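Okay, so here's the structure we're looking at.
Of the protein chains in this complex, all but one are displayed in their positions.
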Amino acid sequence: MNILLEIMLATPFIGGLLAFIGGKVHRWVRYAVAVTFSFLTLIEALVYYNATIKGVVWGSLFGSKLVLQTNPISWLFLFIVTAMSFLIVIFSIGDMEEDKIKLDSYYMQLLFVEGAMVGIVLAGDLITFFMFWEIMSWTSYFLIIYGGKKSVAAGYKYIIMSIIGAYSMFIAIAMLYVKAHSLVYADVAATLAHSSATFVVWTVVLLGIGFFVKAAVMPLHTWLPDAHSEAPSPVSPLLSGVLIKMGAYGLFIVLYGFLSVQLAGNIMPSVFSTPILLYIIQWLAALSIVLATFLAIMQEDAKRLLAYSSISQIGYVVLGIATGTSLGVAGGLFHALNHAIFKGLLFLAVGAVIYRTGTRNLSDLGGLVKKMPYTFTALLLGIIALAGVPPLNGFVSKWMIYEALLQKKEVFLLIMAFIGSTGAFLYVYRLIHSIFLGQLPKKYENVKDVPILMQFPIWVLAVLTIVFGIFPGLAMNVIVKGMKLFGFKPIAYTLFGFPQGTAMGALKVINISAVLVVAFVAAWVLFLILSKSRKVSQYDNYAAGQVVTPELKYNYSFGFYMSFGRVIKSILKLGIERIYNYWVDAAKVFGDYYMRRVYTGNLETYNSYIVIVVTIAAVAILLGGKLW
Amino acid sequence: MILVSWVLIILMIALAILSIELKNLIAAVVAVGAVSLVISLLFLLIQAPDVAMAEASIGAALTMAIYIIGVRKTERSEKDG
Amino acid sequence: MVNIANPILLVVIPLFFTFLIALSGSFLKSGVKYLPVIAFALNLVVSLALIPEVVKNGMVIATTAGFKPPFAIDMAVDKLGLFLSIIASLLGFVASVYNLFYIDEEPQEKFHALFTLLVAGLTWMIITGDIFNLFVAFEVTSIAAFGLVGFHRDKGAIEAGFKYLVMGSIGGSFLLIGIIMLYAATGTLNIVDIAQKTSHLTFQQKLFPFAMIFTGLGIEGALFPLNAWLPDAHPAAPSSVSSILSGIMTTAAIYAIIRLTNTIFDFNQIYFFLMIFALLTLIFGEVSAFFQKDIKRMLAYSTIGQTGLFFFAFSLNTVNGLQGAFMQMVNHSLSKGMLFLVVGGMIMQVGSRNIDDFAGLGRKMKVSSFFLAIGAFSLMGLPPFFGFWSKLKIIFAALQNANAFLVASVVIILLMSVVEGAYFFKLLQVMFFGKQEKDVAVKEASYGMLFSVVVLGTVLLIISFYPSPVIDFMHKAAAEIINKNYITLALKLGGL
Amino acid sequence: MIYYVGSFLLIALGLYAVIIKKNLIKILIGLDLIASGVNLLIISIGYVKGGTAPIFSRAGLKASMMVDPIPQALTLTAIVIDASEMALAVAFVVLLYKYYGTLDIKKIRSLKW
Partner (left out) sequence: MVRKVVYSIFLAIIVLALAMFFAAYPFGKNKMTVGEYYLNHGVAQTGAANIVTSVVLDYRGFDTLGEVSVLFAAAAGVAILFFLAGGTKREQEDLTKPNFVVRVGSRIIFPFILLFGSYIFIHGHLTPGGGFQGGSIIASGFLLLYLSYPGTRTNRDGLSIIEGLAGLTFVVLGLIGLFLPQYSFLYNFLPKGILNTIVSAGILPIIYIAIGFKVASEFAGIVDDMMCQVICRGGGK
């Protein structure tokens, strides 16, 4: 049984290689191999449902064991990774066309990214973790830059920031190694338990920078909007839905696997009964939520909008995880799952639109509802989930996070989280309106819905939003069981929500759903009966008495929230990216004009360098070997 | 012998300075050859006849000849500095 | 039957073939190009045959002229020396195979003779046990390299060659002064013998010879600020030569410094100073590499940066640090050697060294680009390639007895790694995703050239995915050097 | 002792020429002077007061009365190496002159940064 962990880790990599080799034979071989192996990985992952396996040693390096492990929390992320990858592979077959772009190594890279993420989740020690983390970085870099010219620049930004984040982690890992000489999670935890506060804070901060870069928490998010929007359609959901969750997973492991709330509370002051470190993380997450929401509102590009929305949503995940209470952490983890599902759904649906129309510019689109009804319905479900409206899944996890914040009486954070949620309504409405409602541009009159291969993953995800929305207990099963291992008090839950009486409000989603359905039906009936409006064809409209010819169709999807934008302009001007660019440029100028000019090309300068070195030595000798 | 070596070494240093400072490159090269020759005499003085012969034939003669060929193929005099 | 496990053969075989090339050049004409291949194939056999003995005894010592070492020159191969000479032979072998298809300019026989001599000299530098012999090997290497750098005889090559020559001969003179100082102090030239006799010297007395030798070897070992010739010379040389220069020459010179420092000059006061050198080398190398438009120049600067990295690890003066340095040396030799070979093939196809002209090569020269990516990844230290393990080891070792300075150095190293990543990824994205403006007919490099690349790449991949034997071996080698086992072993095996 | 001083001065003069002089030939002269200085230094180290050349050319010479043979052997090697280096250097200078039309080192810097 234990050996299966290694097999499972190897499966995607082997699959990737086979897909590459098989692709040389025929492209359908490649597709078949990719689908088979990603499905195999999914099956292998399902085997471990709720299993806890500790310490499968698969090697050793520099005296530290390399370990694989799994537990329910890992399984949660494992499920996200494998399920999403499987769906994305299927979607890719429909979406990525051989004749448009060279695909000989695409599936290999896709499976490699999957394998790397499986490795991260299964890692039982920090070397394994870090190794797969880096592998994930560069393999996903190659995926991002599949999208053509603009994506190359985005990928460059992504890989550089990833490397910086990874090296920040590297220092922390090296510090831990030097201290403990073993990087197995348990040993690390034991070491941190006996370390000084400074050491702990440094470790967590350095590791945290690495995770935050990947998770795109606010000051370190700048790579994400470019990378996610420029990546090919099937890759975006992988990045947004899965890859940034690795940051959340890492944060969880560090905060609760290595540290614990009690330990953190012991060595540092607390605010709102939260250790200050966690409190800072909460604030960063909350800022991400609000600012990214505002930015998302102002986007003209569908995928960029979703990318900013990802920053905002991952903010909820991090906020939840950083609360430190059972409910909050569970909410955060659950939201990670939910976000993967609905953001995957949204990106795939938008990808489907792009597949048919070739543009992702919101103001160019419109009125596709009749042309792509299935995609429309799925996307509708997705945005409802994203906005946190019951009965879909986003609601439950957000509710848990709000509840946790309420219990801790962190009002400011709560307000910020609410703002994010409200803002989400604005941008998701924008999304669905601009794409599917309004006028249909003439050039899209022949658009059809996408093929079944692309519909399938979209609808699987759509169904999942409903399933997890109505039966949150399914996910709670795993999360609560896993959190027990990390020393959290278990929270009571039922299949449909949370029972009354455990120091928090009850939640029974099925009831809410029932109410909602009834209300919806009632409203619809009322609408039918009482409506005085005249039903017009979608294409039959006019403006101020003037007949609009198809060429002049009035389309108000550009500058949708312009007036709102004027209000929040000062916030948008913040420009974190500009600060980074300023420093990078300054460093470049310094390097260019002051550093590399030591190689003047002039031989006499070079010779005098030699003489100077010898002179320094001579001075040292004359001073009796004491130069410093 | 000590006196001879004093004289030779002073001569050697003088020739070396000349070889660096002379503007006429042929003359400078000849001065280097002369330095080598003086050095080979010094070698002889401190009981190293093998090396003296090598220095005289290789250092003084051949190297100088190669230098002179080189100077003839380029410029005869140092422009300035 | 002669026992072929004799380190002296590593030097003598290539010399034999060098002279054979000179002899047969006039009637074999371009057929002489096969001679280096034979020479290095034999060398590879010899160096592999040395493995069992070195593993068994820790060291193999070969004497010359039938006398015992302090009275005659000996060759001493310890663990790392063995590893480096295997790499030198391997790189020499693949590069000479590469030359079969790469060198079409005259005078071929001179080129091949010098090339053989260059690799022979480098191996010689690695294995010699005598300090004056080290100087001779240094000069053999340098002078062969001067000629090879100027081989193309164009403006840049001549200028680079001349600069290298002037700096190299100043360095040679300093090296000789250092050696003669040691001779004056001890009356002997054998490294182990000197090490036995320097114990009565004061720090001051040891520091000067060390500074001289350090300056001399540092010029070949590409330490800032003695390395200014390198970014000119490496691009100017033919690519197979650049591969040797970059892959082995810096490594051999640094290894010589390491060996001398740990046998003759066993003092601890100097390491802080060396560390500053290493960091400066690293910073200036990587930063300059970032701004290059010329691909070979970029790789050359990257060599400087890598040298800084493993020199830093060495200057930690711990077993772990030295182990990291050795691993990085192996990584650097293999990957940089391979990169230059790959790039040579690409330059041949594209006809330019400008990075922008490499756009789109990833689709046209798939195998070459693939191995270029692997080499670049390994240099950057991305997993699962060997560079990752060595970088891991170096950082772990650096933080072992961390003080503020070491932590700062680690930050600098990692920052420079980011810079390194920045330029390598820039190169990769131009190659794989750039659009070629000009419509040049680019084909894959010829099979012979690919053969060399693939061999090196395969070796790199093997040690990447199965690193533990190398890591363990390097650990033993490092422990031997730090614990001064070099001297004990040499004494035991009759090295004195 | 004067031999030492002479050789040091020769080395210093050579270095001076290498650093300060702009003319390529002068730089080569500097290199040559350094090399000669080092050779002189090596030989002077091997000298033993009152010693004779280490050649048993006639009977009656005692080994204890001879100068050190090793430095002489080393110098022999060094001289040949220097000469070969100089020959190569002159060849480079001739070619540089052909390309640049000048011997001024400051003007020969097409490779930089």
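A, B, C and D are the chain letters, set down in written order, and residue numbers restart from 1 in every chain.
Heads up, the rule we're going with is that contacts are C-beta pairs under 8 Å (C-beta built on N, C-alpha and C of every residue); 3 or more make two chains touch, one makes a residue touch a chain.
Note that the coordinates shown come from a computational prediction; the quantities given were computed from them, not determined experimentally.
All shown chains touched by the missing chain in the whole complex, by label: A, B, C, D. Contact with the chain not shown here comes from a single listed residue; of C:146, C:224, C:326 or C:486, that residue is C:146.
Residues touching the missing chain, restricted to subunit D, are 1-5, 8-9, 11-12, 15-16, 19-20, 44-49, 53-57, 63-64, 66, 68-70, 72-74, 76-77, 79-81, 83-85, 87-88, 90-92, 94-95, 98-99, 110 (touch as defined at the top). Although one chain is not displayed, subunit C still touches it through residues 2-3, 6, 8-9, 12, 15-16, 18-26, 62-67, 70-73, 106-107, 109-111, 113-114, 117, 120-121, 124, 130, 132-133, 136-137, 139-140, 143-144, 146-148, 150-156, 158, 177, 181, 183-190, 193, 197, 205, 208.
Touching residues on subunit A toward the chain that is not drawn are 608, 611-612, 614-615, 617-619, 621-622.
In this text, only the chains that are shown with their structure count from here on.
When the C-beta contacts at C-D and at A-C are tallied, the pair with the greater total is A-C.
Mean C-alpha position of subunit A lies 76 Å from that of subunit B. Taking each chain's centre as the average of its CA atoms, subunit B and subunit C sit 37 Å apart.
In subunit D, the residues touching two or more other chains are 15, 18, 21-22, 24, 27, 71, 82, 93, 108-111, 113.
In subunit C, the positions touching at least two other chains are 162-163, 166, 170, 231-232, 288, 291. Subunit D makes touch with subunit B in their complex at residues 2-3, 5-6, 9-10, 13-14, 16-17, 21-26, 28-30, 32-33, 36, 39-40, 43-44, 46-47, 51-55, 66-67, 71-72, 75-76, 79-80, 82-83, 86-87, 90-91, 93-94, 97, 103-104. Listed in rising order, the residues of subunit A touching subunit C in the complex are 59-62, 102, 127, 130-132, 134-135, 137-138, 141, 145, 148-149, 152, 155-156, 159-160, 163-164, 167, 170-171, 174-175, 177-178, 591-592, 595-596, 598-599, 601, 603, 605-607, 609-610, 612-614, 617-618, 620-621, 624-625, 627-628. If you check the complex, the residues on subunit D that touch subunit C are 11, 15, 18, 24, 27, 31, 34-35, 38, 41-42, 45, 68, 70-71, 74, 77-78, 81-82, 84-85, 88-89, 92-93, 95-96, 99-100, 108-111, 113.
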